[in-house]
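Yeah, one chain of the complex is gone here, protein chain that is, but the others are all in their spots.
Let's turn to chain A:
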Amino acid sequence: MRRNVLRHNLLTALLLGPATAWLVVFLVLPFVAIAVFSVGERAPEGGYQAAFTLTQYANLPARATAFWNTMVLAPAGALACLLVAYPVAYYLALRAPERWRLILLALVVIPFWTSLLMRTYAWMYVLGGRGIPALLAYVGFDDVRLINTPGAVLLGIVYGYLPLMILPIYVSLERLDRRLLEASADLGATPISTFLGVTLRLSLPGVMTGFSLVMILLLGEYLIPTLLGGGKVFFIGNALVDLFLQSRNWPFGSAIAITLVLVSVVVLLVANRISTRLSGARRVDLI
């Protein structure tokens, strides 16, 4: 009996070992290093100099605009993603013919196999002067500018993160018990109130998963605003890149990174809370 328990523990340790080691080396240790840097000072030529001070944290308001831009962009981008993704997921899960479903799903996922950088560069050419504006000039609209506009950034974000939003919503809709929809119709609900009262409600966990996934990634986004926004819109991700790669102020960069991680955790917790409440309170079991 005792030996069994021991063997069981050993097995657990063996199974969890690699993942734990991985996380310790590539997540926990760097995080500790960043935390240590964040209470240090910038060396005169840049970099890190050992110290114990909270000045870096006191200096956070110097990047208030960047934080603010991020706090607006992340939910707005996630919302735009959601508005585009929901109809697609709905069609895939409830309307698409069975034999096409797998192919359509694959089409959603396949672009994800190419690096986001490549796909964003492709958009630079599509939106740039030799792309759509050249076509527009051909039909008489001269000097239209699409690249480096907020619209271009939004487009890039929706395009880049769409699969991450579609998939969780699809999964929650796909598991939806169709008999609930019939019941709702039998009881006299219009299609719209069935959608709002049953379908949408039951897919909310998927919506929340997709929403928080996209939003967390957007909190650290810097590539799309740089490439499609012309580096004019400054997010916290851009602030971090500049602090490490331009002004070489590692301690201040670290303090911002720590703050960003904390904010992300809070966002995740709140999203989780909302989604449990929404789905928990409305759980309907037929059996």
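Methods note: contacts are C-beta pairs under 8 Å (C-beta built on N, C-alpha and C of every residue); 3 or more make two chains touch, one makes a residue touch a chain; residues count from 1.
The rule we apply is simple: contacts and distances are computed from a predicted model.
According to its UniProt record, the chain left out of view corresponds to "Potassium transporter Trk" among "Gluconate 2-dehydrogenase subunit 3 family protein", "Potassium transporter Trk", "Spermidine/putrescine import ATP-binding protein PotA" or "ATP synthase subunit b".
Of the candidate positions A:Val39, A:Ala66, A:Cys81 or A:Ala271, contact with the hidden chain is made by A:Ala66. Residue A:Pro44 is the one among A:Pro44, A:Gly140 or A:Gly188 that touches the chain missing from this view.
What chain A contributes to its contact with the hidden chain is residues 42, 44-47, 62-63, 65-66, 69, 124, 128-130, 133, 145, 147-148, 226, 230-232, 234, 238-239, 242-249.
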